[in-house]
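All protein chains but one are shown in place.
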Amino acid sequence: MEAAFEHFRLWLAAFLTLGIFSFLYKDNPWYKLSEAIFVGISAGYWFVVLFWDNFFGKFWVGAGDYTMQWLASVFTGGESPSAEGVDLMLWIGAILGFLMLLRLIPKIGWLSRWPLAFIVGATAGLWLINYIASNVMVQVQATMVPLFSTVFGAGFDAGSGVIIGGLVIFLGTFSGLVYFFFSKAHTGAFGTTARVGVFFLMITFGASFGYTVMSRMSLLIGRIDYLLGDWLGMIK
Amino acid sequence: MTTKAKELIAVAAILIFSLIFYLGKTFGWEPTEFSTAVSLLVVILLLASLLWILVLTLQGKLIGRRVVFLYVGIAVAMPLFMKLSQEMPVSPAVQGVYDAVTELEPGSKVLIACDYDPPTAPELQPMAETFIRICFQRDLKIIIMGIWPQGPQQANLALEKILAEPDIAAKNLQYGIDYVNLGFQAGNEFVIQRMGGSFKSMFRTDYGGIPYDELPLVRNVKNFSNIDYCFNLSSGFPGTVEWVQIAVDRYDVELGAGNTAVQAPTVYPYLSSGQLTGLLGGMSGAAEFERAADARVKGTKYMLSQSVSHIVVIAFVLIGNVAFIMSGRKSALKG
Amino acid sequence: MITAIVGITFVVSYFIPHFPFNRMDAWFADWFSIIQACAIVLGALNLLKLSAQKVIGKKKDWGYALVIILSFALITIVGLSEGSDYRDPGTGFDWLYVNMFIPLSATMFSILAFFVASASYRAFRARNFEATLLLIAAFFVMIGRVPVGDVITGFMPEGWRLSDLANWIMDYPQTAGQRAIMIGIGLGVVSTSLRVILGIERAHIGSGE
Partner (left out) sequence: MRPDFSNASIVFRHCYLSVVLALIFTLTISLSLFAQEEAAPVDSLAVDSLALADTPLPPTNIVAEDQPHDGGGAITVTWDASPDDFPGGKVKGYKIFRAEYNGGQPGEFTEVGDVPAGKPEYSNEDGNTTDGVLYVYKIAALNRAYGADGDLLEYLSDSQQSGPVTSSAQWFHMPRINVLVAVVLLSFFIVYFIQKAKTGKELYIRRIAGMEAVDEAVGRATEMGKKIFYITGLGDMDNMQTIASMTILGRVAELAAEYETYLDVPVCRSLVMVTGREVVKESYSKAGRPDAFKPDQVHYLTDDQFGYAAAVDGMFVREEPATIFYMGQFFAESLILAETGNSIGAIQIAGTAMPAQLPFFVAACDYTLIGEELFAASAYLSKEPKLLGSLKGQDIGKGVILLALIIGVLLESFGVWQLSNLFMVK
């Protein structure tokens, strides 16, 4: 029985793997079936994970369970539960989540706009600061480096390589930013700088393409190894 | 014959082919391995077909997507059958890990932190296997843990495989005495930080639920000061960067790391600063590590496929452009 | 209104280390994950509803819609019935994860390798100067990352080989371009956030209250 189960396991995974691969040829029933299983399984997977990890793990363990016990103790006159590790602020999240669910009732569905407005506001506030600090200021500071010396204050000691490198970074950042100007026509000297900026952007894209491409192959090798090795035993 | 019929026949052929080999495997067929001559022939055939694609493209006949797909599939699969004679130097970064492990006294305790998941297993699993093998061969004690949920699971797969190897199996290693798997602990980098105080506070029980104090190997391990070497397998956050910042910088742990090719460059600076004793980067790192340990298995095998796939991509870029320039950049090619 | 107040509170909280402002972002992260957990009920119901409509109406491909419903039901029932240790090895949920979810998602991910090859063949053409730059950068980085690159340029002195060139491209022009993009994104986010907080951009909450 166990052996039969093991056979089934290997074939199931192989069946699904080949089903997805078959899409490369064209859309077909095998792919459609694998796709439907994939959508159902993965939607269910995340449903379960979010339920146990976020709702149960965060809210229930952190606040909900305590509140229930506390309420029970109030009504029965028993001992109130220990408040260790309890964060009643989590209730706010639960209430917002509940308002979200009110969408299911069309009449009061508009209440769900509150949590949405809250999320969008908080996101805007948080990221406004984070991006100014980490994207703008940190990057500007990183670009402001001495052009002619290796260590700060060392005077004119750098080799040609470092000087060229420093210049390239400065010019690239500068012209790249010029490209992003929206309210000024890209003509004349300004336009030329913006065009240089585009060149730098293109080199960036090329380099990151070349860089990522290589690592993508390893996944394919892993899958083929499963098919030919684990499943069919053709290779070691 | 209609297309539909042809397709059905193709599917049937694949099924029958699979069935034959699957039954073959079940009844104990040996894995296929190409001899040097056959390998050479396959390589020549692959190159010849690339040339043929070049010629076709030059004539203005752009090959279809499906041909490209088929070609990539074959080019990646074939090297897996080949016996290897690819010589590659072992880079200092990889040698660093190997030297650090081999210099440990027998009986030393090694912590393996597995912070990766199945999608990156092709790159990191060979590293884990080789590392575990070296440890067992040199009678080092292994403590496994993970701050990625699936890391310890992957480590178990590796353990299972290495323990089944004849020379390791002969040592008759005991769980709890020679190796333990403490399992996963949620909390990202804070887990590392708390482990600096006490391992037990983070891992009350091991993977299987045995209480920490009932495991002879770790009973006397209080924190990082009782660990002789630490090896981190990482494919993202939290990973090697956090291990360096906390375990190395704050608790003075000696750390080596294995990373995916994508992540490795972000970790390189730690290597030159000495915060890492060594680094295995991507499949090539795994292959070099196997070479250093003189056990060429998965990583080495994968590496050939990896090289071939790189060449294929570069070749496709070149072919596309040669054809494009030859055609006088006039006709916009559509594919 | 809510958006504005909440937004400004979060901006201010960055500068105030005092309680309760120092806890704001941690709280928000917790609240958000709880809201997410509630909202996925809406998403899942929507998926099931659309699939069920297909099955009931016997529309095209209704069989696959049924498969979606069944596989969703299967993993959800198994996962929810197993308690909070649902992820441990040996559970049914783990079995479904390892033997169905992983092969599917790893395969879908690996399909990328094929698309990378076909995109390289088809799209990376030296159409104009910009495209040529992109191509050349990609080419040098790719070839610099395999041993072959150094073999070809082995005659050059150390430090001038292809792998060094690839590193140089990554370290300097690539960094510069990346930085320009990042600073630009930073400014774009700030401006968009302000528009949202000021209520000028309010498409996201739909028509008036």
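Going in written order, the chains are labelled A, B and C, and every chain counts its residues from 1.
The rule is short, and it goes like this: a contact is a pair of C-beta atoms (placed from the backbone, for glycine too) under 8 Å apart; a residue touches a chain by one contact, two chains touch by 3 or more.
Note that the structure is a prediction, hence the values are computed from the model and not measured.
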Chains in view that the hidden chain touches are A, B, C
Residue among C:Ile56, C:Ala123 or C:Met156 that touches the chain left out of view: C:Ala123
Contact set of subunit A toward the excluded chain (per top definition): 20, 23, 26-27, 31-32, 34-35, 38-39, 41-43, 45-47, 50, 100, 103, 112-113, 116, 119-120, 122-124, 127-129, 131-134, 136-138, 140-141, 143-149, 152-153, 155, 170, 173-174, 177-178, 180-186, 201, 204-206, 208-209, 212, 216
Missing-chain contacts on subunit B, rising order, are 65, 193, 196-197, 225-226, 249-252
Pick out the residues on subunit C that sit against the missing chain. 11, 14-19, 21-23, 32, 35-36, 39-44, 46-47, 50, 104-105, 108-109, 111-112, 115-116, 118-119, 123-124, 134, 138, 178, 181-185, 187-196, 198, 200-201, 203-207
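Heads up, the rule we're going with is that only the chains that are shown with their structure count from here on.
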Mean-CA-position distance for subunit C and subunit A (Å): 4
Return the distance between the CA-based centres of subunit B and subunit C, expressed in whole Å. 23
Scan subunit A for residues touching two or more other chains and write them down. 14, 24, 211, 213-214, 217, 219-220, 222
Each of the following residues of subunit C touches two or more other chains, namely 87, 102, 105-106, 109, 113-114, 116, 120, 135, 138-139, 142, 145-146, 170
Could you please specify the touching residues of subunit C with respect to subunit A in the complex? 1-11, 13-14, 23, 25, 27-28, 30-45, 47, 61, 64-65, 67-76, 79-80, 84, 86-87, 93, 96-97, 99-114, 116, 120, 129-131, 133-142, 145-146, 166, 168-187, 189-190, 192-194, 196-197, 204-206, 209
Considering the complex alone, what residue numbers of subunit B touch subunit A? 7, 11, 14, 18, 21-22, 24-26, 29, 31-33, 66, 69, 72-73, 76-77, 80-81, 119, 121-123, 260-262, 282-283, 298, 301-302, 305-306, 309-310, 313
Per the touch rule, the subunit A residues reaching subunit C in their complex are 9, 12-14, 16-17, 20-21, 23-24, 32-59, 62, 87, 89-90, 92-94, 96-98, 100-101, 103-104, 110, 113-122, 124-129, 131-136, 139-140, 142-143, 164-165, 168-177, 179-180, 197-211, 213-214, 216-217, 219-220, 222-223, 226
